[in-house]
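Right, one structure below, let's go through it.
With one protein chain held back, the other chains of the complex are shown just where they sit.
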Amino acid sequence: MMSDLTKFTLAEARDAVASKKISSLELTRAHIDAIEKARGLNAFVLETPDKALDMAKASDARIASGTAGPLEGLPLGIKDLYATEGVHMQACSHILDGFRPPYESTVTSQLWRDGAVMLGKLNMDEFAMGSSNETSYYGPVASPWLPPGWDETKGRAALKGDKKGLLVPGGSSGGSSSAVAAHLCLAATATDTGGSIRQPAAFTGTVGIKPTYGRCSRWGVAAFASSLDQAGPIARTVRDSAIMLRSMAGYDAKDSTSVNAPVPDYEKAVGASIKGKKIGIPKEYRIDGMPAEIEALWQQGIEWLRAAGAEIVDISLPHTKTALPAYYIVAPAEASSNLARYDGVRYGLRVPGKDISSMYENTRAEGFGREVRRRIMIGTYVLSAGYYDAYYVRAQKIRTLIKRDFELAYQDGIDAILTPATPSAAFGIGEKGSSDPVEMYLNDVFTVTVNMAGLPGLAVPGGLSASGLPLGLQLIGRPFEEETLFSVAEVIEQAAGRISLPQAWW
Amino acid sequence: MTTAAKPSKLIKGATGDWEIVVGMEIHAQITSHSKLFSSASTSFGGDPNSHVTLVDAAMPGMLPVINEECVKQAIRTGLGLKAKINHRSVFDRKNYFYPDLPQGYQISQFKDPIVGEGEVIVDVSASEQIIVGVERLHLEQDAGKSLHDQSPTESFVDLNRSGVALMEIVSRPDIRSAEEARAYVTKLRTILRYLGTCDGNMEEGSLRADVNVSVRRPGEPLGTRCEIKNVNSIRFIGQAVDVEARRQIAIIEDGGKIDQETRLFDPGKGETRSMRSKEEAHDYRYFPDPDLLPLEFDQAYVDELAKGLPELPDDKRARFIAEYGLPPYDAGVLVMERESADYFEAVARGRDAKMAANWVINELFGRLNKEGKTIATSPVSAQQLGTIVDLISAGTISGKLAKDLFEIVWSEGGDPNVIVEERGMKQVTDTGAIEKAVDEIIAANPEKVEQAKAKPTMLGWFVGQVMKQTGGKANPEAVNTLLKQKLGI
Partner (left out) sequence: MSVDQATVRRIAHLARIAVRDEEVPHLQEELNAILSFVEELSAVDVSGVEPMTSVIPMSLPLRKDEVSGHAGADVVTRNAPGAEDHFFTVPKVVE
C-alpha cells in the first residue's frame, strides 16, 4: 500500500477503495491534510472538510453494503463556477458576495450520484475570464512548479508574500490545475470557454479535456460565454480524465444545448490501438515566433503517434488565425449579456447609490474586477447600435468558416488533429498583461479554435521545456468522438512517460 | 400607406383637417399552464415571488427551456390571423437593466419572428369594414412587477409574472381613428379568444396595447409618432388615441414639433404624459440567445395545428348570414364571443333562426348586460330559450307572455313547457271566450266605440282592454279580427 494516499491516481484510488484496501475516510483525510498544508498555493477558496468526511463515511457505508458508484469515495475539488447547494459559489467574484446557491449543478450532482466526495471550492479567474488565474477576487493561485532556478526556500517566501515571480497555474481553471498537480485532490472539475481547461493542464503537467459542446450540461454553472462554455475535468492521467468525464457527461433536459446521446465508457478507449488512425497536422499552427522547444515537442508528438501506427497527414485549417480575434468579439459579447444579472437586486453584493441606476453602476463597478469590467465593456460595444454587424455578425460568420475548415479535414478522413497546447510554458505571476490585455489573450491561440467550432479538445503532457517546465500537446477530435482523443492521448502519455509532478515544497 | 385619406375620418384643427395614423403593438398573454422558458405557474395573483423558479429569478447558471404549448399557441394565432408561419425563427436577447427584469435581458424575437405578415378584418360599424395589416407576431417573456407605492424610498419587486409567455402582435399603421383602434383591438381579442390562445382579460393584464399615434395633413407623409405604453382597456385605447392626436395637432398648429417619445395615458386626468424612466435613449443590443437554438418545425407540424383550429369569427359570421339568413350586423354581434355564437346555434337549430337571433340578442344579451352576467353564467340555458321559441312558434303563448315566461325562467328556472302548463299561460284561441270579452267591452264603452269608428287607430285601446280581461292569454290575431268585425272598421 502506498504510504502517501494523495499520490494515488484516481483509477488507483478507485480500485483500492473498491477492494477495501483503503477506506474513503482515510483517503479523504489524507487530502484534507494536504490541502491544509498547501494553503499558500491559494488553490482552494473554500475547504469543506466536514462535508468531505461525512460524504466519505457515507461512501464507506455504501462500499460495505455493495452499492458503490463508479467514483465511490474519491475526493475531488470543484471549480467555484459550479453551483454547490448550500455551499459558497462566487465564480471568484466579489459581486456574488456571500452567495449560497439553493441548487446543485447537474455536473456536480452526477459526481455525487456516482459517489464522489467534495473537498471544497477551487480558485479560478473571476467568471472564468483569464489565462493565469490572476483575476480572481481571492488573489492569484501559484503553480506547484517552482520557477526555473528557484529553490524551495525562495518559493515558500514568495507564497507568504505577493506570489510575484512564482509560476501561474494557467487559467481560468488555475485552482483546479494547481490542486491536481499538487496532489490536493484526485481530480477536479473545470470549465473551458477558450482554453481554460487545456491551457492550465498544459502549464501544470496534468491532463484536461474539454468535451464536445453539448456533452456536459451547463445547468448550474455560472455562464461566461454560453455558446463556448463547456465543463470538463482536469486529472493527473489520461485514464483519470476519462473516468471523470464519464460521470460528468450526459444529457440534461434543463439545458437546451445539451445533446441527447449515450455516454460511452470512456475508460475503455484508454489503451486502444491507434493503428491506422489518421492524425492531421495543421500547418497554420506553426505560428511566427513559436519557441523552438514547442516546435520540437510537436515534432516529437508526431513521431510517437507514427511509431504507434498512426498515419500522419498534413492538413490546412486556413481560418485558424482569425479564431482568436473572433473569439474576443463573441465571448465578451455573450459575457456582457450573461453578466447583466449581477445587478445587486436578487443576490450578492449591493453598493448603494442615489438612485437605482447608480446602485447598479456602483455595485457592478465594485463587484466586478478589472478584466471582467473590460470584457463587459468590449462586449457591450460590439453589440451596440451601428457596430453589431461589423463586429458580432462578422465574427459569427468567421466562426462558420472556422468550423467548416475542421469539417473539411474530417471529411477527408482525419480522425484527430495534433497541435501544441500553448505557445509557451508557464510564465510568472504578474509577468503578463498588465499594460496590454492582448498579450495575455495570446495564450489561447491554439485552444480557442476548438471552442469556436464546438469540438472536443484534450491537453496531455508531452515533456518538459529546457528550463524543466511542463509542456502540453493538444488533440482535437471529431464531434462526440472523445474516445479517439483518449486513445491517442494514452499513446502520448505512455511514450512521454508520466511526468513527475513536484514534491511538496509549499 | 398610400391610400387616400377618408374624409369622414379627418378631424378639424384650427388650421384645417388632420388625419390620425395609429399602429398598435398588442401584448397578449398566452394561455398556458407554465411560463415560456420555465415550469413556474402562470396563474394570476399569488403571494409575491411564489410563482418563481430558479430560472425566473435568474440565479447564476440557470437556463431557459421552451414550452411547446406556447409555440403551438403562437402558430395557432398566426393561422387565425391568416399570417405567414415561419418554419425557422430565432430567439434574441433584448438587453436593458430594470429591477423587474432579472436576467438583465428579455428573451424575445427580433429579426426572425415565428409569425410574419397577416391581416385582421375589422367591423368598425354596421356599414364599415377595414382591413388592418399585421406586420408580425413574436414570442417573448413578460417582465415582473414593480410596486412603487409601498414605501417612500423603495420599489418592491415581484417576479411572479416574470417569464410568462407573451405574443407581441404588431399591426401596420392602418388605423385612422379612435373608433377603428377600439374595433381593431376588439376584433383581435375575439380572434384570440376563439382560438383559446389568450383569455383577453384586460383587467388582469392578459392583453395590453402599446398605441403608436401620429398625425398628418391628408396626403402628407407619416408624422412623428409617440408610443403610449400599456393601455389596458379598450375604452382607454380610444380615449388615448383622441387625446394624444389632439395634443399633437395643437403642438404642430402652434408651430411646434413632435418629439418621438414614450408616453403614458392617465385615464383620471384624460391626458398622456411623457414617461421619465423611458426617456433615456435605449440601445438594446439584440443578439441571438446563445442558450437557445433556432426554433424549427416543418409544414406537417403546422398542418396538424391547422386541423385543430375552431371555426373563426369571420367564417362563422359568413355562415350565419348564409345558413340562417341573418342580417350581417346581427350575425356580427352573435359571433363576437364563441360562447354566444354556440348558444345562438343551439337555440336556432331546427327553429326560426331570425326569431332565435332576436331573442338571443335583444332579450338575453340585454338582460345579461344589465345583470353583469355572461353567456357562461346565464341563468337561462340555450335549451330553455329554445323551448320558449318553440312555444311562440306553435302559438301556445303570445309574444307578450313569452317575455313573462322568460322572466320566470331567468329568476326561478324550470322547464318552460311545465311553467306554461302549471301557470295557465297558454294562449286562448277559443273564439267563444274571446268573443265574450269583446262583447262585454264594446257594451261597456259606447263612447269609445263611436270614437273608434271615426278614428280606427283607437282599435289598439280595445285590443289592450281585451288582453287585460283575458289575462294576456288571448290570441292577438283573433282579438283583432273580432274587434274589427264588431266595430265595423
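Which chain is which? They are A and B, in the order written, and residues in each are numbered from 1.
By definition in this document, contacts are C-beta pairs under 8 Å (C-beta built on N, C-alpha and C of every residue); 3 or more make two chains touch, one makes a residue touch a chain.
Nothing here was measured: the structure is a model prediction, and the numbers come from that model.
Of the listed positions B:Ala40, B:Val164 or B:Ile375, the one in contact with the omitted chain in the full complex is B:Ala40. Of the listed positions A:Ile378, A:Ile417, A:Leu473 or A:Leu501, the one in contact with the omitted chain in the full complex is A:Ile378. Of A:Tyr285, A:Tyr347 or A:Phe427, it is A:Tyr347 that touches the chain left out of the display. From the options B:Ser146, B:Thr186, B:Ser381 or B:Asn417, the residue with contact to the chain not on display is B:Ser146.
Contact with the chain that does not appear here is found for just one residue of A:Ala18, A:Ala58 or A:Val259, A:Val259. When the full complex is taken into account, the listed residue touching the unshown chain is A:Ala453, out of A:Val207, A:Ala416, A:Ala453 or A:Leu475. Summarising the interface, subunit B meets the missing chain with residues 32-34, 38-41, 47-54, 57, 65-71, 90, 97-99, 146-148, 150-159, 264, 275-277, 283, 285, 288, 292-296.
Panel shows subunit A; residues 98-100, 102, 212-214, 227, 253, 256-257, 259-260, 319, 321-322, 325-326, 328-329, 336, 340, 343-350, 352-362, 364-365, 368, 373-374, 376-378, 380-381, 384, 387, 390-391, 393-401, 403, 436-438, 441, 452-454, 479 of it touch the chain omitted from the view.
What we mean here is this: only the chains that are shown with their structure count from here on.
Spacing of subunit A relative to subunit B, judged by their CA centroids, is 58 angstrom. Against subunit A, in their complex, subunit B makes its touches with residues 54, 57-66, 93, 95, 97, 99, 102-105, 155, 157, 283, 285-287, 289-293. On subunit A, the positions that touch subunit B within their shared complex are 82-83, 89, 91, 96, 99, 101-103, 105, 218-223, 225-227, 253-257, 333-334, 336-337, 339-341, 343, 345-347, 356-357, 360, 380, 383-385, 388, 392.
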